[in-house]
Structure formats: C-alpha cells, structure tokens
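== chain A ==
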Amino acid sequence: MKKYVIIGNGTAAAGCIEGIRSTDAEGSITVISAEKYPVYCRPLISYYLEKKTDLKRMNYRADSFYTDNHADVRYGVSALAINTDEKEISLDNGETVPYDALCVCTGSAPFIPPMQGLDTVQNKFPFMTIDDTLALEKAVTPESRVLIIGAGLIGLKCAEGLHGRAQQITVCDLAPRVLSSILDDKCAAMMQKHLEANGIRFLLGTSAKEFIGNSAVMQSGETVEFDVLVLAVGVRANTAIVRNAGGNVSRGILVDDVCRTSLPDVYAAGDCTEYHDISSNSVKVMALMPNAYMQGRTAGINMAGGAVLFDNAIPMNSIGFFGLHCHTAGSQPEGCEMYEESDDSHIKRLFVKDDRLTGFMLLGHMHRTGIYTALIRNRTPLSEVDFARLKIEPQLAAMGEAYRNKVLKGVV
Partner candidate 1 sequence: MKRIYVKEQWCLGCRLCEYNCAFANSGMTDMAKALRGKQIYPRIQVETEANGVTFAVSCRHCNDPICVKSCIAGALSKKDGVIEIDHEKCVGCLTCVLVCPYGAVIEDGSGVAQKCELCMKNSCGAPACVKGCPNNAIVYEER
Partner candidate 2 sequence: MNFYPEFEVVRNDSRCIRCQVCERQCANEVHWYDEDGKFMLADESKCVNCQRCVTLCPTRALKIVKSDCRLRENANYSDQTIKEVYRQAETGGVLLSSMGNPNPLPVYWDKILINASQVTNPPIDPLREPMETRVFLGKKPERITRNPDGILDTKLAPQLTLSMPVMFSAMSYGSISYNAHASLARAAEALGIYYNTGEGGLHEDFYQYGKNTIVQVASGRFGVHKDYLEAGAAIEIKMGQGAKPGIGGHLPGTKAVGDVSKTRMIPEGSDAISPAPHHDIYSIEDLRQLVFSLKEATEYRLPVIVKVAAVHNIAAIASGIARSGADIIAIDGFRGGTGAAPTRIRDNVGIPIELALAAVDKRLRDEGIRNNVSIVCGGSVRSAADVVKAIALGADACYIATAACLAMGCHLCRSCHTGKCNWGIATQRPDLVKRLNPDIGSQRLINLMDAWRHEIKELMGGMGINSIEALRGNRLMLRGVGLTEKELEILGISHAGE
Partner candidate 3 sequence: MIPLEGQVRIPSGCAVSAMISRDGRRMNGESVIQSMVPMHDRSNGLGGGFAAYGIYPEYKDFYALHIFFNDRQCRSECMTLLREYFEIVQDEHIKVRKIPQITDEPIIRRVFVSPMQSVLRHLQIDEKELVVRVVNRINAELDGSYVFSCGKNMGAFKAVGFPEDVGRYYRLEEYEAYCWTAHGRYPTNTPGWWGGAHPFCMLDYSIVHNGEISSYDANRRFIEMYGYKCTLQTDTEVIAYIADYLLRRQGLTLEETAAVIAAPFWSTIDKMPEAEKQIYTYLRNAFPSMLVTGPFSIILGFEGGLMALNDRLKLRSMVVGEQGDMVYIASEEAAIRVMAPDIQNIWSPAGGEPVIVRVKEGAF
C-alpha cells in the first residue's frame, strides 16, 4: 500500500486527493493542513465579505470529502522539511511522516514590502485566508476608513467585499492602473471608472512611504487617514521547503508537465509552482485556481502510477466588480496584432500572433468566452476557422464543420 502525503490543503491538494483516488483506491493519504479549515478556495473570502457566501458554503467539497476519500488530514500543523533520503517529512509538532509519493501544495503567502512605520499601524491585515477575513470583518465598522495597499485582484476584491461595510475605501497602488497584472491601460481605465462610480477611491502610481499610526504618507506627499489597513501588495510562492531539500526553485517550484519537481517522488502543484505557459511559451508562476486544481489532479494521478499530462496551461482570470465583469486569458507577446471593439460598457481586445489567438481581454460582455479560451489553449490555427466571425462573437459556427461534428456529435 502506497503512502501519499500532501503538504497543504487548498484546491491543489483537493485535486491531488481526487487524482490519487481516481487511480488508487488503496493507498493512504495524509494531508498536512496549516489552516484549520477543510479545503476552501481562497478567492471566496471577498464573497464572504459581500455575503454572497458563508463559511459553510465556502467548503470546496462536501463535508464527507476526506472520509469518502480515506484521507487523513492533520489540521493546524505545518511541514518543516523534506528528507528525500529517508522519504519522510518533518512537522512543526516534531512528528515525521513517511511518504512514497509527496505533493507540495504550499500555495503562496502575502508579500509585504518593507514599509516604514508599518509596525505602528494597529489594524493591519493581509487578505488571503479565512482567518485574515474574519479578523478584518471584526475590525471594520460602518465608520471605518479602509486603506488597501494594492489594486490587484486581491486588493480590489477586498475593496468590493468591504463595500457597504465601511465608510470609506481607498485603494492605492504603485502601478499607474488597476489590475495592472492582467489589464492594459484602456481596460483598466474602464474598470477603475466603474469602481470609482461605486465609491472606491484610488491613489495610483503611488504607495505609502511611511505609516504613522493611522495615517499613511504617500509617495506623492498626500496623507491618507485610515482606521483599517489591508495589505494586498502581492503574493509569493511558498517554495522554501523544496528549495531547502535541494529542489529546483525559481520564483516558484519548478515542475514539469506531470507536476514533478526535481526531487525524486516529490511533486508540486498550485500557486507554489512555476510552469510552462503555452500562450507565451514561457515559464511563469500562474497562481490561478483552475490551474491549481488541474495540476493537483495531474500530480495525484501520476503519483498513483497513472499517466496524464497538464501541458496546456495558460494564465486566465475571471473577475468582476460591482457587476462589471472581466475575462482575460493568455498573453500579449511581442509583435502581436490586436483586434478591438469597444463601447461605453464593454471592451474586447483579442491578441493574435503567428496565426494563433494568444490572449484576450474582455470587459463588460462575458458571453461564451470559453470558446476564445479554447482557441488559445488548443493553439488552433486561425486560418482553419472563420476568425472574422469569431472576432465578432465567440461561436462554434465559425469553428468549422469538422470541429463541430467532433464536439457536438460525439462524447467529449
């Protein structure tokens, strides 16, 4: 009987459990969960603040998930080290856990750049976990003025979540636009305008230079008074445990297309990894929930002796604020062409290079965008489809009869 150990208890871990069990019903599975909660998906925390979900519904899987899958979860303990020679890991409670196959699903942690006077701030919170969220929820009152450092996905979702709970929400970011990692100027401007129309205040191209108690002095010289500070500058992959064991690590743990690390019988999946993006043909950290699950599942199946690949990863994001949705996927490589259409309420930007759709940014109108995503993921030659029609609207009708017959007439 094989011994499987998973470090971490996020969606990659859940994928790993399901992957193992799809292949091996017998082996033991041990999950090392630093958090005290059964698997949930971290992006849900903003929806929790918005009251679109609650702690119960946030559970990623049914209550019986671990028992159904015969997985032993050790809540509240962290793995400290991997001993590849002995094939065991050591825990912060002094235990060691032997493994035959190990999957590292350690995720990421907030990255907080050194800021002067940060220690003088009383109410400061990262926004990553349920515990962060519960603490933040407790601290925020209808009179609160909230300053959020970071206008990325986390910061803005936090802003949306707190909307209506606080008196004033200000978001600042060193970048000159919101969602700088996924949106270009034009799209970001539309999104920013929409957020501003919903009462979020922005200070962009600037960040806090110094904190003095409840006031932040911005690089621009402005001072922002606040009651609650949210630190959402960014995240870093949790790679230490692999790096310390001698595994190859760059910005994330390097994995191949079966999610193997450079260490024997050690796999990794999720936000802690760095892997190949086919849209840009580069290796990068793509801390995305769908990819995390798919990596976890891939790792699990391969750990249990199966053979599947996860070799078509692309970055993609579905995010929305106050009813304005935004879908992005892929990349905009050097020298790509852009097809654009836009009006007051929506923007569509498609990026094409070498007869391939490499990426897109869509704001406002989110209808059947997965058809575009599939074009990127499948690296479909655009000369084989009716791209002139596809540009206007994603549709299978423009994908050619052969494709249509394949996907609509048979089992897919």
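Remarks
Heads up, the rule we're going with is that a residue touches a chain if its C-beta (ideal position, glycine included) is under 8 Å from a C-beta of that chain, and two chains touch if they have at least 3 such contacts; residues count from 1.
Selection rule, in plain terms: all candidates are chains of the complex that A comes from, given by their letters.
For clarity, every value in this text was computed on a predicted model and none was experimentally measured.
Here chain A touches, in this complex, candidate 1 (chosen among 1, 2 or 3). Of all residues in chain A, those touching candidate 1 in their complex are 11, 15, 41, 43-44, 47, 52-53, 57-61, 289-290, 293-294, 297, 316-320, 323, 325, 327, 329, 366-371, 373-374, 377-378, 386, 389, 394-398, 401, 404, 407-412.
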